[in-house]
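Pasting a structure below so you can have a look.
Apart from one protein chain that is not included, each protein chain of the complex appears where it belongs.
Going in written order, the chains are labelled A and B, and every chain counts its residues from 1.
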Amino acid sequence: MSSEKIDVRYVAKLARIALTDEEVERFGAQLGNLLEHVNVLSELDTASVPATAQVVESRNVEREDLTGPSLDRETVLSMAPQRQGPFFRVPRIIAEEG
Amino acid sequence: MSTAYEAVIGIECHVELKTKSKMFCSCPNEFGGEPNTKVCPVCLALPGALPVANKEAIDHMIAAGLAFSAEIPAFSKFDRKNYFYPDMPKDYQISQYDMPLTQGGVVRYWLEDGTMKECRLTRIHLEEDTGKSTHAGGGDGRIAGSTHSLIDFNRAGVPLMECVSEPDIRSAEEAVGYLEALKRTFVQLGVSDVKMEEGSLRCDANVSIRPAGAKEYGTKTEIKNMNSFRSVYRAIESEIERQIGVIESGGRIVQETRGWDESQGVTHSMRSKEQAHDYRYFPDPDLVPLEIDRALVDRIKATLPQLPPQRFERYHGEYGLDVKQATQLIDNLPLADYFDKCVAASKNPQQSMNFVLGDLSRLANETATPVHESPVTPEHLAELIALVEGKTINSKIAKELLARVWNGEGSPKAIVEKEGLAQTSDTGEIEKFVVEVLASNEKAVADYKSGKTNILGFLTGQVMKASRGKANPALVQDLLKQKLG
Partner (left out) sequence: MADVVRMTAAETAAAVNSGTLSAAEVTDAMLAHVDAVDDRVGAYLTRLHELAREYAKRVDERVRGGEKLPLAGVPVAVKDNMCLTGTRTTAGSKILENWIAPYTGTAVQRMLDAGAIPIGKANMDEFAMGSSCENSALGITRNPYDLTRVPGGSSGGSVAAVAAYEAAIGMGSDTGGSIREPAAFCNTVGFKPTYGRVSRYGLIAFASSLDQIGPLTRTVEDSALAYEAMAGWDRMDSTSIDRPVEKASTALRGDLKGLRVGIVKQFVTEKLGAEIHALYQQTYKELENLGATLVEVELPTADYGLATYYLIAPAECSSNLARFDGVRYGLRVEGGDVGAMYEATRAAGFGPEVKRRILIGTYALSSGYYDAYYVKAQKARTMFANDFKRAFETCDLIASPAASSPAFQFNAKSDPYSMYMMDYYTIPMSLAGLPALSVPCGWITPEGGDRPMPMGLQLAAPLFEEVKLLGAAHAYEQGTKHASKYDAMVVSA
């Protein structure tokens, strides 16, 4: 992996974080620097190594299909930054999917 | 559709699983109810909450996959599909990416004329549903023009099957047949209610056209916003037509998402995204991999009931019921099971069907009792059929008998014996009635002799009446004809 320039604006868009121009510059440099350090991983021969799926081997953790108590609605809505009646309210959605 | 072109259609469905609780938490999985009353830290994605997988949902998935002869792999896992949307509490959806619970499979379905068809499945995987948003301020409930949206998270976290088909479908009719087969199978398995109007089945269609006989695929569009099977039909037809129109006028199909507009009967281009989504799938570290036990798979397989396509082939193919009758039974499983028991007891599918879908259903409707809960058991019906087939009673008596069995008077055989309702095929007996009737209907006799042969029907009826319905009608007719000359 050669040292690549991260398209910080694109990544910030994916992560839904608005960045100032100054932050784009600063983060770009810092992340570039981090990536250079991280690139040492390419030295490792991982060809025959499986990726860790679970740190402590565990399989099939499931629960029975039983219902339990839900949160009280007032508690739920009292946390809402904006509510309208029994709903959470958000500003208009522009695209079909975020 | 112009025969110069072939439509190539694939269907992607989202089907809510019928479980008591949600996929990753124990909130109730129920349609309706006051908004935001069925949420908890997990499905509301509060800080610190963690998912735990619903065993029943996984078992349902396996059953669904096996019902379509899909492969159930040895290992499966959940992955996070990362994107932002207000009705997605975690701003990622727990789904399955490269190791779904089922692979492949085939959906067999039938058309209105009884033809059996097949559509291959790519996969069915398990994921969680989102909350529901209503878009307000714009006047028509659509996103475009709205000023804000209102979110209800009751549905967030409900287990969802995503069924992706191969593009084997070739017409709107086939698409609906495919969906009906999916629905019937899921309902029969008890894994979902599959009600489009309640949102437990949602589907999108990928539609493209190509010159008939061509091997390469044309550019496809994705059609969304179809709310009923009828919409699906109309939308696909409309889109095929539109695409043909574009091609024939020298244009190119643009790969895009189009929304079906029910009121205008057309698809509209939806604001297309600038770039394809980068969902950044990775295995969900809060969940552990699934190792599917072969014994479990075998157990589920062994307990699969006879599914709609096989039933259809039996009813329509083997028994000769017409498509409508076969479908009527399949869509009412308790009725179909009752019917099957009758057939088993009577060995007579046609008569079983006549009674079950005919007089028995009528009685059931009148008393608002489902057929399969009726006082008439399949054994009773088999007895009745045997009596009719053996010409012990005629069909008119059979009808009365049925009502009496329904009213709890006992088994058909018992009633017949008790009341001597056995149809008379004793020529001597019948002749007595024939003579009586001819004697008291001089005018009719004269009319018949003067050429009005249809009077025979009237005279037959009179003899039947005189014999209190017990005379063998065929014999009556013969005797009358003899006597009248």
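Annotations
Quick note on the criterion: a residue touches a chain if its C-beta (ideal position, glycine included) is under 8 Å from a C-beta of that chain, and two chains touch if they have at least 3 such contacts.
Here the structure is a predicted model, which means the values were calculated and not measured.
Across B:Ala45, B:Leu111, B:Val164 or B:Leu484, the single residue that touches the chain missing here is B:Ala45. Looking at B:Glu198, B:Asp286 or B:Glu389, the residue that reaches the missing chain in the full complex is B:Asp286. Only one of B:Asn29, B:Asn82 or B:Thr185 touches the chain withheld from this view, namely B:Asn82.
By the touch rule set out above, chain A reaches the unshown chain at residues 1, 6, 8, 11-12, 14-19, 23, 27, 30-31, 33-35, 37-44, 46, 49-52, 54-56, 58, 61, 63, 71, 75-76, 79-82, 88, 90-95, 98. In the full complex, chain B touches the omitted chain through residues 41, 44-53, 80, 82, 84, 86, 89-92, 149, 151, 153, 278, 280-282, 285-288.
Keep in mind that, in the parts below, only the chains that are shown with their structure count from here on.
Distance between chain centres (mean CA atoms), chain A to chain B: 41 Å. Contact residues on chain B toward chain A in their complex (touch as defined above): 19-21, 25-28, 34-41, 44, 52-58, 77, 83-86, 88, 91, 133-135, 137, 143, 146-153, 257, 270-271, 273, 277-278, 280, 283, 287-291.
By the touch rule above, chain A contacts chain B in their complex via residues 14, 16, 53-54, 58-71, 73, 76-77, 84-98.
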